[in-house]
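One protein chain is absent from this view; the other protein chains keep their places.
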Amino acid sequence: MTAVIVGRNPLRFRVDGRDHTVVERAAPAGELALEIDGALVTGYRHDAGDRVFVRIAGRTFVVPRALRTSGAARTGELRADMPGRVVRHHARPGQRVAAGDPLVTVESMKLQVVIAADRDAIVAALPVAEQAAFDRGDVLAQLGDDA
Amino acid sequence: MILRSQLRTDSDEFRTRYAHNRALAAELHARQRAARHDRPPRDLARLAQLGKQSARARLDKLLDPATPFLELSTLAGLTSSRGESPGASCITGIGIVAGREVMIHADDPSIKGGAWYPLTVKKIVRALDIALDNALPVIHLCDSAGGFLPRQSELFPDRYMAGRIFRNQALLSRRGHHQLALVFGHCTAGGAYVPALSDYSVIVRGTGAVFLGGPPLVKAATGEVVTADELGGADLHTQISGTCDYPAASEDDAIAIGREIVAHWSVPAKQLTREPAAPPRYPADELYGIIPTDIKQAFDMREVIARLVDDSRLHEYQPAYGTTLVCGYARLWGYPIGILANNGVLFNDSALKGAHFIELCNQNATPLVFLQNITGYMVGKHYEERGITKDGAKMIMAQACSRVPKLTVMCHASFGAGNYGMCGRAYDGRFLFAWPNHQIGVMGGDQAAATLVDVKRAQLARDGKLDDGELARVRDETLAGFAAQMTAYHSTSELWDDGVLDPADTRDALGIALSVAVNAPSGTPSGAPFGEPGYGVFRL
Partner (left out) sequence: MFRRVLVANRGEIACRVLRTLRDLGVASVAVHHVTDRHAPHVALADQRVELRHAVPASAYLDAAQLLAACAATGADALHPGYGFLSESAGFAEACARAGVVFVGPSPEAIRLVGDKLSARALAARVGVPVSPAVAIEDDGDAAAALGFPLLIKAAAGGGGKGMRIVRGPGELAAQVALARGEAQRYFGDPRVYAEPLIERPRHLEVQVLGDGKGGAIALGTRDCSVQRRHQKLIEEAPAPGVPPGLVDAALAIMRAARYGNAGTVEFILAPDGRYQFLEVNARLQVEHPVTELVTGCDLVAAQLQIAAGGALPDPPALRGCAIECRICAEEPEHDFRPATGRIGLLRLPAGDGVRVDSGVAEGQEVTAGYDSLLLKLIAHGASRPEALHRMQGALAELVVLGVATNADYLARLIASEPFRRGKVHTQLIAEHPLPPPPPAPELAAAVAIAAALADPDVRRAAFAIPEPYASIGGFRN
């Protein structure tokens, strides 16, 4: 169930086809004080990014939130920013990895960099073998479907 | 002073006018609805098949919820191009995105793939002119096949044609007015420069593409066979060419990224302070009962003002002098304005009063609002003796050189030189709107027909071939031609204005126009750059 703003002065939200007048009162961090249709509603709230936790009337609700993608490429291809050499593979094709898991360590310009998974996925391929050289723009890791 | 309305809402006259103008407003809304939404089912199906949303759907998601959108020139192209380019194949208007005032230009992919017609170019150029004049950032919603080739000569070569779009983009950027392009579909040929000249660009993976020549042109030119995505898709432009900045997974994602970008833009300070606004004391719909059913009938413009300005308050300047021009200070949606409204033909005194009041508003940094119902400056020997022409010239000089924002509403008639004095389209007003009953021409149709019949009669008499049939034909042709060309719909179709307004919407439209107008420095004569006089030479 989502709340959509339908008016201001006073602020009005529409939820499930019904309009509610809302006044937000000052509240300490983490707390919530809303006057909804004249009735004071207090509680707690925490924004966890992909979901919002709301505790009202002694009950905790977890409201999922649609997040836009990072804006980064989502083709599953992790490409080299500069030419270099693969030092080590940390995963094997077919392996399930979580966002942030290391996939490949590469060395370019005397600098070692760990290429990590940018999302939960299955490793589809690590096209450049250990110790092999690659060029800028080469695919170092290919991630498959979201795990 | 609070205006006291003399309007008799229980009179037959009110009822008749109300019904008439109400019907005109309904006709306006019906035409707007058709221009916005009526498309061949085949074209809509094609869009859906590509997974694309309509330009309107994109716009609704881009704008902040429950905020106004002042659409400009909705009916551009209405009476031209055999009606095949409704709205001139694009949407322009002013709205709120992430709390910022923005100008929006959206291609309409449901009409010939969003191809640009001559009037499309005119409408986009006008939108960017407004952005330049009013210091507005611009969001481009790109989805266009490029210029409509069969009519390229009408949209490409001249000064105010397609090149002007990109010239305006460059100037906007130079002045620090942000531009964001959201590339939903193709940006082909010239259209490719829209994202390229924007400060920020987002491109939708799969459907968005930017290229100078599309796949067919590339194949014709070099024989190379490539897909649109390979040639100018999201990955190419965000990973390799750097032409676009942000790849988006979907149209909605692109809109979300765009809103986030806009949220980081600084908001320039307004040049004027706003006061809290009280609504007018009379309902806006009574305007329908004020406007006469006949273009020749007069009405008291104070009745209109009472339904436009805050708390129906007008401080009238020189209330007893030059009474055919009502001048005075008021506030509209909290912003100070100086109003000039026609209450009859402009005489010497009304022209001088108008010129003086315009100077006062410039000294006072007060935006001007012109409410036109003008059949011209008074003619006749007596008035020429008194210098009606040079007095009219003073008013035109004062108005044309005015440095405060100017807004014009065509409330009824706009004939002859009165159009000039009252800030017609040629005078770079920030905005010009018209009501559906509005008529415009160098003179009224009857006068034009009479004038032409006189000229013809003299000509025929010289030749000794006086022919009543021929004179009747001249009269009828002139009347018919004027009738077709004088309507508000023809005006707006040709972009002689920024749109036809339902009279009841005028206050809100002017409020938005004023709000953006005060973004740009007004400049006053006293504040003119050193050495630059605020005015030309007045013929005194």
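So that you can tell them apart, the chains are marked A and B in the order they are listed, and the count of residues begins at 1 in each.
Definition applied: contacts are C-beta pairs under 8 Å (C-beta built on N, C-alpha and C of every residue); 3 or more make two chains touch, one makes a residue touch a chain.
Small disclaimer: the values here were computed from a predicted structure and weren't measured.
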Revision key, fill the gap. The listed residue (B:L7, B:L70, B:A192 or B:I358) that touches the chain absent from the view is B:L70
**Study point:** Positions on chain A contacted by the hidden chain, ascending
**Key:** 1-9, 11, 13, 15-16, 18, 20, 22, 24, 30, 32, 34, 36, 39, 41, 43-48, 52-63, 65
**Study point:** Those residues of chain B which, in the complete complex, touch the missing chain
**Key:** 64-71, 74, 96, 98-99, 101, 259-260, 263, 267, 274, 277, 333-334, 499, 501-502, 505, 508-509, 511-512, 515
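Rule of thumb we're sticking to: only the chains that are shown with their structure count from here on.
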Exercise for review: Using mean C-alpha positions as chain centres, tell me how far chain A is from chain B in Å, no decimals.
Suggested key: 43
Study note, to complete from the structure: In their shared complex, chain B is touched by residues of chain A numbered 4-8, 12, 68-69, 71-75, 79, 137
Revision key, fill the gap. Residue positions on chain B within touch of chain A in the complex are 64-66, 202, 205, 235, 238-240, 246-249, 252-253, 256-257, 260
